[in-house]
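Excluded from the complex is one protein chain; the other protein chains are retained at their positions.
Chain lettering (A and B) follows the sequence in which the chains are written, and residue indices restart at 1 in each chain.
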Amino acid sequence: MTASVGFGFMAACTLVSAIFVVRSKNLIRAALWLGATLLLTAALYAMLDASFLAGVQVLLYVGGISTLLIFGVMMTRKHEGLVVEAETVNVPRGVFAAGALFGGVAAAIKMTPELDSGVRPPVVTANDLGRGLLIDHVLAFEVVSLLLLVAIIGAVVIARKRDPGAEVPGFVRRPLAAKASSAKPVANEVSP
Amino acid sequence: MSRPITLALVATLTPALVALFLAATPFIRRRGAPAAALTVLGSVVSFGAAVMLLLSRLGQTGTELFTVPWIRSSARVIAEAGVHVDGVSASMLAVVCFVALCVQVFSLGYMHDEPPADFGRYFTYHALFLFSMNVLVIAPNLLQLFVGWELVGVTSYLLIGFYYKKPSAAHAAVKAFWVTKFADMGILFALLSLFVATGTFAWNVKLEPAVATAVTMLLFLGVVGKSAQFPLHVWLPDAMEGPTPVSALLHAATMVAAGVFLVVRADPLFVQSPTTRTVMLVLGAVTALFAALLALVQTDIKKVLAYSTCSQLGYMVAALGAGSVLAGFFHLTTHAFFKALLFLAAGSAIHAVHSNEIGKMGGLFKKMPLTGAAFAIGALALAGVPGLSGFFSKDLVLEGVEHKLHHVPYVILLATAFLTAFYMGKVVFVAFFGPPSSEQAKHAHEPGWSMKLPLVALAVLAVVAGYFAAPFARLYGEPYHFHFGVGAAVAAALGLGGIALAWTMFGGGKRENPQVMVTVERIAQSRAVNRLYEFGYRRVTLAMADAFAWFDRYVIDGMINWLGYFTIDAGRRARPMQTGFAPDYVLAVVVGAVSLAAWAVLR
Partner (left out) sequence: MTLSHCLLLASALFAVGVYGILTRRQIVAVLLSIELMANAANLVFVSFSRFRPSMSGSGAQGQIFALFSLALTVAEVAVGLAIVILVYRAHGDTRIDLASEMKS
């Protein structure tokens, strides 16, 4: 009983936090709300007997991704100051689509009563996780590590600074908006 | 293959080989003289073979047949090609080859002044023509006959338009082709009907009366075109644009006679349709008179002869319509001789005076006695003066027609005989007697031997052919007796009377035009029939063609073009869906996913 109430409370908090992520006018605040949501999700994992995963979630998501996102926000600001504007557009269409999606899935869930039946399986231990990663699914494990390497290299390659005069890959030149920011433009070339 | 078949094939294929060879070797053809030599040589061979064939047939009856399968359809042979030798084809073959040889020899002199390339082209066409005509004559069925028919039509087009740089010649060639092609539709449909009714193209089949009438009427349509009967006669005068020897061969002796030959051949069919025969009788008589009247008012000597040909063909058609097929065929033969003679003699005169107009001639008999004599013999034969070939054949025709349709066609043909004698007399007296009418006429002189020899040969035959009527009839398969009865006497009197009247009006330099000439002249100038065809062509055919062209361009092409424009337009309208704005694409995905979920849930 208490478990249910606790779970319900945590669920509500997570949901509210998520809503703040998408509705916050301030980009920094939105990123921080994301961190909160991820943290709360970690708590949910813990409640679902996935303690290792909860730890990994905190480390990677909250500590890594959130941080990265905040860095991204900081590096791409139009003007100085902490306030970063983030407007929202087309709200009715978004509400409709999201609502329809949720409605559809919820209906599907509701129509499947056998979801809640069945025995509860044994708790997954770190031992099980280790065995699964390194014995049963070792190939996927290795491939993912390769993928991470590629992603790191790729991100670095894409975003590195270029000599003046070099082409920015994949972009058509546009006249740069006048700004006082210190962000360096690629080159002061004539735009088409 | 038996000897007659071989001879027939030699007569037909030799000119074909010559024509093929000359067509394939421009460097020989364009030198002129070699082409002429080859063609004449080939014609000599053909003529020799044809004469041998004729002689071998003299005692025979029955038919020699040789065919090879030609058109197949799912293991059944629909049509055959080959040779059919009997008395009719043997005699016609001999006539055609003889006249062709005479005309070709004459052309050696007449066309001598042409540039070598044209000279060679001319003789190549002659070889082609002889081959085509022979294919027609020896045809074992109506389909091969039709092939020969069309081939001679093509050759006629090529030869009428020989001076193709002259606009009037080019127009005349097209007109001839157009009119005869229209008539050939009749033959085509006749062949189709025949095939549908009997499964063959043979002429000795029994048909239902209605079918027989339909088939023969359609065949007759082809005859009306090819043999220049009213109202499809309009191409023949224009065809005089071709060189005079061509007029002699094609448009007097042989090609225009092909229509008559068709009826002779398909007699078993025509016998089964009295209706068609009646039509033929009436039309033939009308044409004879109509053309004779028009011949009266012509000043161009070739046009006189052209209308005269038209008129005589009317005689033949009338004879065939009356059921006297032998008479029609006999007249065809004698007419071939004396008409070719007349044309060649006229050619000689034209060559000497450098003009076709009889008004520019005059007194030529003194300067060119041989030509004059030849022309006079031809004219007398044509007029039906007793003793000459024309008298016998015309008499046979009149005999056949006499008792049909209450004597009306008979009277018409008698009147025509009078007119024929009259206008020919007029031409003879104006062109060959009396004082010379122009400088050239004063200095006229006889042509060389190549032009004189054929005149002599044809003149001889124009005189004696009549006396071979009996063997000719035997070859045809009917008995013949000549008796100088009332009919013959009347015809002879009319012929001589016509000539006498002409002498009184045109002899010795006089030029009195009788009232009838003035009337006919006025009617002729209205060119009513020609204008009718022009109207039909311009207002009806071209208008329909324009309508169809409009339909094709704007409706049919329009539909296709609309399809194209529609596709482009649809693409243009659909393009804004691609906004490039990523969240829009996400929305699309969401919509799709929700739809799938809904479908899964609601099932």
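To be clear about the criterion, a contact is a pair of C-beta atoms (placed from the backbone, for glycine too) under 8 Å apart; a residue touches a chain by one contact, two chains touch by 3 or more.
Remember, predicted model here, so these are calculated numbers, not experimental data.
K.L.:
Consider the whole complex, including the chain that is not shown, and state which of B:541, B:579 or B:595 touches that chain.
P.N.:
Of the candidates B:541, B:579 or B:595, B:579 is in touch with the missing chain.
K.L.:
Can you list where subunit A touches the absent chain?
P.N.:
Looking at subunit A, the ones touching the missing chain are residues 3-4, 7-8, 11, 14-15, 18-19, 21-22, 27, 30-31, 34, 37-38, 41, 44-45, 47-50, 52-53, 56-57, 60-61, 64-65, 68-69, 71-73, 75-76, 78, 84, 86-91, 93-95, 97-99, 101-102, 105-106, 109-110, 112, 115-116, 118-122, 124, 128-129, 131-133, 135-137, 140-141, 144, 147-148, 150-152, 154-156, 158-159, 168-174, 176-177, 179, 181, 183-186.
K.L.:
When the complex is taken as a whole, what residues of subunit B touch the one chain not shown?
P.N.:
575-583, 586-587, 590
Here is the rule we use: only the chains that are shown with their structure count from here on.
K.L.:
Could you tell me the distance, in whole angstrom, between the mean C-alpha positions of subunit A and subunit B?
P.N.:
Centres of subunit A and subunit B (C-alpha means) sit 97 Å apart.
K.L.:
Show which residues of subunit A lie in contact with subunit B when the two form their complex.
P.N.:
90, 93, 97-98, 100-101, 103-105, 107-108, 111
K.L.:
Can you tell me which positions in subunit B touch subunit A when the two form their complex?
P.N.:
Touch residues, subunit B against subunit A: 583, 587, 590-591, 593-594, 597-598, 600-601.
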